[in-house]
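Omission of a single protein chain aside, the complex is shown with its protein chains in their original locations.
Note that the chains are named A, B and C in the order they appear, and that numbering of residues resets to 1 at the start of each chain.
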Amino acid sequence: MFNFETSLGQASFANPIFTASGCAGSGRELSQFFELTELGAVVTKSIMLKPRSGRATPRMAETPSGMLNSIGLQGPGIDIFLEKDIPWLRDQGANIVVSIAGESVEDYAVLARKLRSVSGISALEVNISCPNVENRGQVFACHPETARAAIEAVRRNIGGELPIIAKLTPDVTSIAMIAEEVVAAGADALALINTVLGMVIDTNTMRPKLAGKTGGLSGPAIRPVAVRAIYQVHEAMPQVKILGMGGVATGRDAFELILAGASAVSIGTATFGNPTAVMKIKEELKAGLIAHGFDSLKEAVGYAHRVEGNL
Amino acid sequence: MFNFETSLGQASFANPIFTASGCAGSGRELSQFFELTELGAVVTKSIMLKPRSGRATPRMAETPSGMLNSIGLQGPGIDIFLEKDIPWLRDQGANIVVSIAGESVEDYAVLARKLRSVSGISALEVNISCPNVENRGQVFACHPETARAAIEAVRRNIGGELPIIAKLTPDVTSIAMIAEEVVAAGADALALINTVLGMVIDTNTMRPKLAGKTGGLSGPAIRPVAVRAIYQVHEAMPQVKILGMGGVATGRDAFELILAGASAVSIGTATFGNPTAVMKIKEELKAGLIAHGFDSLKEAVGYAHRVEGNL
Amino acid sequence: MMGINKNAVQVMAEIVSNKKVGAYNHIVFSVGDIANHAKPGNFVAIAVGGANSAMVLRRAFAIYRTFDKGNSGGLLEIVVAPHGAGSTWLTNQAPGFKVDLIAPLGTAFGIPTQPVRALLVGGGYGSAPLFGLSEVLKNRGCRVDMVLGASTAMKIYAPLDGKRSVNSLTIVTEDGTTGLTGKVTDVLGDIIETNEIDIIYSCGPMGMLEAINQISSNFGVVHQCAIEESMACGIGVCMTCVLPIKGEDGVVRMLRSCIDGPVVDGDTVIWNSKRTIPDGTWGAH
Partner (left out) sequence: MMGINKNAVQVMAEIVSNKKVGAYNHIVFSVGDIANHAKPGNFVAIAVGGANSAMVLRRAFAIYRTFDKGNSGGLLEIVVAPHGAGSTWLTNQAPGFKVDLIAPLGTAFGIPTQPVRALLVGGGYGSAPLFGLSEVLKNRGCRVDMVLGASTAMKIYAPLDGKRSVNSLTIVTEDGTTGLTGKVTDVLGDIIETNEIDIIYSCGPMGMLEAINQISSNFGVVHQCAIEESMACGIGVCMTCVLPIKGEDGVVRMLRSCIDGPVVDGDTVIWNSKRTIPDGTWGAH
């Protein structure tokens, strides 16, 4: 029997294919196409303290093998989220990873306190790739001090066993260095990677296409960046579990991230092109692992790092 | 009459379409497909002090809308280069930009001295996106101090009027900050962007595909990153001229980089897919500029930055 | 807030026919059961570019009409303007080729329970969904007037059987190559008054919809419009397609045009809000 189970921190999952935060709505929209229990986990859209309108439109631009988005974390805020979305997901029997985002270190602390006693959540993904209003809008995950402060705030306030997965941006000089900081600050696992900062200029209007000017690049275009980031971080800290993401569209791609060091894989942009992408990827990955002779997913994690000469 | 001329520092060029360093061989190979005088300039492959074998193979992997390479700066070294390649290019009447790369600050100084009295060169592109052997192989352009040191070494030794174009990597937390450093150190213009660090794992062998493990991602996949970098740097220092590059494959793409702030555009990966890409891009760009009502290229440079409300 | 259209399914749909009509392509797909569930106003989302495509997102097209062919399965028709790479690719696919298609998506035009006097206004390919709507309205005993506008004759989509399904058809082009010269909005006032219009249904460019809404407001006529926002997923999971819409509670929210639209009540839309979040929008700051 092939063993598809995986874990991140103390949390276990029946299989390693998750949705990516912000790419699966509230879960309801996708549940029309497949059962959410089929997923390793649903990762919810990053939720903030207060309701948020998000950025003005246009919010997206297609790019070669990818897309740019600047949603700006639109959402109902933590209270409505806990009241409406979580109970529904729990009723579905879905394995839930909640993603949170803050504008200040205090935001992260409050969000963690609001979540500490919520039942039915497997882990917390802490999106620190968002602008810090207390520091000229600089992204938390871009600097070791702010990355550390945000994760420490969550660690101190979350209590108990809920694993913290810190989600990092690749837009830094050394992602391994930031990874080491957040692990030191209390992260149990890492989510790699968030989108890559990019811009598209509309050559008709001759202005940035997105109302927010810059946006996050996702999709297959960035997969080599994700693989590199996961490989580097797994090399630096092989003991820390990684939730990989970035441009995965096939089982082969998910396998690539797993070989680099990911213990689970989130699917974002691929779902926009194909609502059943996650199910296809899950089946292809399983078939691929078996074809390569693995008895379990866990054996394949980081397998590309084995010493030269070995099979 | 439409004016296609452009300039970088004190150097002038008949048109803004250049080859990208490392993507046009010695010039001879492309000259079979078109006259090199048709180019704004030939940018030569980054040359180092000594002959270099480059990295072991495999050196490349195709990726969605892009490719990864790890050539490792294979080349004959500056002496043979000056003896064989430069005279040939000069004989063709080509406008020449020489790209140099070093492994230490001293390398850059020596290279600059060797080039200071060479005639027929329009500008120097200083590739500082290469590993610094004196600093644990860290890339010069990744840190303000080493970026500055390399450019200062060239500035001190080049003498005269030869403009220095500093070529930066996008793999940093703030490219605008590095740009400001190298301009302060004496760079007359900037080349943006070098490749993005990436990795591909061969899912058959289950190892990194490239012998050098990581490689540089280029091609249309990274164009949004290039546009963003050019836009950010032009916004920070509108007076500094930019040679833009990264994923340009059509006249529309070149126009996009120009609107973001590039005064000239280098074409790399597109040439691999189509040896006459540069000629096609040049014609399409010219037609596009004219169709948009521009009388000269220079009017379009950075046009996407004009204040909201304006046409 | 609504959820995704509960009838939406994903199928590999074979192209049955693909014909150039003026500036557009009229494309017919074999879609099986979907044909029975599509309503006027709904749209389809199609994956474009084939197996090795650099285009990762679906393209949305209004459903022109559907047929249930019984045993031979249902047909679904769309009208495509070759705009950029994706729509151009679609117009180049030959019959027999199969595309990945999701339908029906989004909201539909609301159908009055009483026979009313309806005015249908279409801009360019925006006329497509109006013919199916017109048939439904006629079957409900409504009087249907139609106004179609475009920049030029080639961009008026008005097939013969479509024309026959309305009580009156007025065509307006900006360059006067067919019908009256001008914009659709030039003729609306007269028709509303003369024909005592109760409701306007519209589909076309945002600028046109906004101008129509201005007129419908002035005349106190209900206005349902099908809006067209840039969409990445079409199924409600990406939040790219939002626009500010005032709810029954008076609060403006950024709603998804793919599941809360494309058909919305014109009076609830905060028009001309591109590139800004209107003041007071829920969660704005």
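Throughout what follows, a residue touches a chain if its C-beta (ideal position, glycine included) is under 8 Å from a C-beta of that chain, and two chains touch if they have at least 3 such contacts.
Bear in mind the structure is a predicted one, so any value in this text is a computation, not a measurement.
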Chains on display which the left-out chain touches in the complete complex: A, B, C
Hidden partner chain, touching residue among B:G9, B:G40, B:G66 or B:G198: B:G66
Missing-chain contacts mapped onto chain A: 64-65, 220
Contact footprint on chain C, counting only the chain that is left out: 48-55, 85-86, 89
Where the missing chain touches chain B, by residue: 22-25, 28-30, 32-33, 45, 50-60, 62, 64-67, 69, 71, 74-77, 211, 219-220, 249, 269-276
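Convention: only the chains that are shown with their structure count from here on.
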Rounded Å distance between chain A and chain B, as computed from the means of their C-alpha atoms: 33
Multi-partner residues of chain C (each touching 2 or more other chains): 54
Touching two or more other chains - residues of chain A: 64-66, 219-220
